[in-house]
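Take a look at the structure set out below.
All protein chains but one are shown at their positions in the complex.
We call the chains A, B and C, going by the order they appear; numbering starts again at 1 in every chain.
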């Protein structure tokens, strides 16, 4: 077999998305070679490792230190992301980290510094950049096909809120809308958010609002090129996972995403209908594979990844401003210092 | 008020489509002035005339001879069309004639000859040419956007077959598909049908098949430029009036028509749905008005109409070949003599 | 001719939209009888009156007092709307008033009081309610098909900003987005806006920003049922008039509007394309006719109009809150007193 050697990867975090990524690495991507998986919950690590026929362990640091492993995929709980990025970087390993890379700007800055110091590649799991319909839309924007962006929209509507009591506070901003914030930053390339206003509520599961749940949110963002963007999320889309983007500019508009998953249409006396229900892995499965493939390619070629630490920080900055906006009931003006750092 | 004087029109045939056209002429088009209506059934003429506030009479020839009237709209039963075209032409009146203009090639030739001899304008009611989506599609073909046509499709699916016992034999070819034959001839401009094969049946109301009903048909047409076309009809579209066209060529494809009538879409756990039910006047109301407006403009300006007697004859020729194909069970090769005449 | 007598209407304001409405009343609607038109600019009144063959005058009050006239259509400059509503009501005439009905809440309250005192019908020109795709979408919401509304969106993108220097301040809120505010109020029936945040800018014609121009705006509205809505506008849609609505709820979503105007599609090596360019009267022509037809029907039947003074006030309240939000840079909390009045 010709071509570059597969990238030898260790994965930390054997939950739902970790299992999905591990399976993609082991089964679907010839450019990746999953060596081992780790999870503090032994049963999770064992189940995943055995099902894929790879080593499994409970100690993340041991996996990071494994000399066979050249890249670490971090897919565990978000609160541990930044420290693991730092640990992996210090061990000289390339890093793929699920979003959010960090929970605070300070954490983000430390992670970015560690990665820069170590000179290792870092890619953050903003999968929407690797969805073909979004990528083609963004190419159109970059090529000037719609002129200067003036109005943008990105939305995420997730079909399920299985256990509202278990959702950590501010999840809708730091975990869900952070995808949309990155998508908007990416569509409006080269511009920075300067004002953020968020309205949010618990409309899906109002009985959990007192406990801090927010399941519905609209965020308005003003960028320093004048463009105004809206990001919108909700945790209960009856018709299936719905992810869309729209960029309107001086010369036109581009849209990506369509909330149906098949081209089948049924026409009867009741009208026309099409199937819609789908999960995130159905909608974005190819994007999940594409982001990992791109990571492997960057690692092997020594080229920059397509979405790095500053991108993670810029999206996080907006998420944190949303929290502040909800707490104060007003618009948050992003400080210069923050913006400087976000360059 | 400036602009040209309205065209003073008399209309013959106060049935469903006659009533529709008369109302359009009287109420919607400032370029037309409906002077009188005629129908051998006195009650029909009276009802329509009084409702629109115009003269009404039972004698078609008297209407034709009325010196106030400069143009005749023929919207009565098809079997009377050709003779009325001839009578109107002989009286020096411009003629708008619903399709089919004639029931036989001989009739068609006599009508064409009378119109030519009198030097009056003649327009045939192939409304699809005046539907904007079809016209834009045909413009794309004419502009060479799809290259040389190779495969064409036109279909008519009518939602209702209210009284199958009252449908005259061969109606599906001479009354319904004749629209599709003209659309195909028009899309494949400059080419002539050389082979026709028809398969037809009574599938909607099979109990009327013995009486000659055909309610479902597929017609294949080979043109002398090599292109192969399919025309398709059925009398019972549960989801509403469905009229579509498709032209595929060496450089691409163009489509017109969509079997939904609103842009509303509903997305629920059952999937996506859109309303569809509609009648022919809902689907084609603007085209009906546009064809009468174009007729008035041609009459007033002295310019040729956009669809004349030879077009009517060419479509009829295909309809007659369909009848022959059904009767013989084989493909009909259109004779040179017929084709010559159809130039 | 049977059926009710046409409603005898006088129209005030012979500009672009006045001319359009007058033509619809005179030419297209059998249920209306345009008696006279008035405009302080004599040439405008004369041109329109003569082209339609109706009386014309310069004195609006004289038209209001004309005993032949039973209903007044107000289509002049917005600043004169409220006083003319009051004058017409005092003369006992039914009133159709273009949006906005008033420029201040005080004006609105005076107009509403005058209409109530006189007991005359009043309809405001929120045409989107009469667009079939929007009406079907709203029917779906009313029927509970999407459950409880949680997120709403309404947008207006106008293709042309011919003369940016002539646009009065705050036009984007009081003239353009007021349509969207009404559409959102109507979709979210029975709920009232309680918070309003607006971000706006002059991105199309930035050189006019100093003069007060705003040509791009995003407005976020929180309703008292928890739903959060976004209204968005821009004055320079390269691809044609774009008006859309979307309501997302606990059981699904409904959408209305599609930024293409024909069903034609062209498929070539460059991909698929469809025509889009269109004007407001192309997009909404049927809705303009439908709202006037509904007004005539309500006048003749003595039934309530479908959109009255309180609807105009509720939309205006949001527009005024937008102005305040732009001026203060923060979110505006609609006061109880305002909301009381808006019931």
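Going forward, a contact is a pair of C-beta atoms (placed from the backbone, for glycine too) under 8 Å apart; a residue touches a chain by one contact, two chains touch by 3 or more.
Computed from a predicted model, the values in this text were never measured in an experiment.
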Subject >> Contact partner of the left-out chain, one of B:65, B:232 or B:324 >> reply: B:232
Subject >> Residue of A:109, A:133 or A:324 touching the missing chain in the full complex >> reply: A:133
**OP:** Return the single residue from A:253, A:294, A:319 or A:332 that touches the missing chain.
**Re:** A:253
Subject >> Selected from C:250, C:273 or C:310 as touching the chain missing from the view >> reply: C:273
**OP:** Identify the residues of chain B touching the omitted chain, counting contacts across the whole complex.
**Re:** 147-148, 150-151, 157, 195, 197, 199-201, 203-204, 206, 216-218, 220, 222, 226-228, 230, 232, 234, 236-239, 242, 248, 250-253, 259, 329-331
**OP:** Extract the touching residues of chain C with respect to the undisplayed chain.
**Re:** 238-239, 259-260, 267-277
Subject >> On chain A, residues whose C-beta touches the chain left out of the figure >> reply: 1-2, 27-28, 30, 50-53, 132-134, 136-137, 140, 145-146, 251-258, 262-269, 275
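What we mean here is this: only the chains that are shown with their structure count from here on.
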**OP:** Kindly work out which chain lies most centrally, taking the average of its C-alpha atoms as its position.
**Re:** C
**OP:** Can you check how far apart chain A and chain B are, centre to centre, with Cα atoms defining each centre and the answer in Å?
**Re:** 56
Subject >> Separation of mean Cα positions, chain C and chain A [Å, integer] >> reply: 41
Original post:
In chain B, what residues contact two or more other chains?
Top reply: 267-269, 275
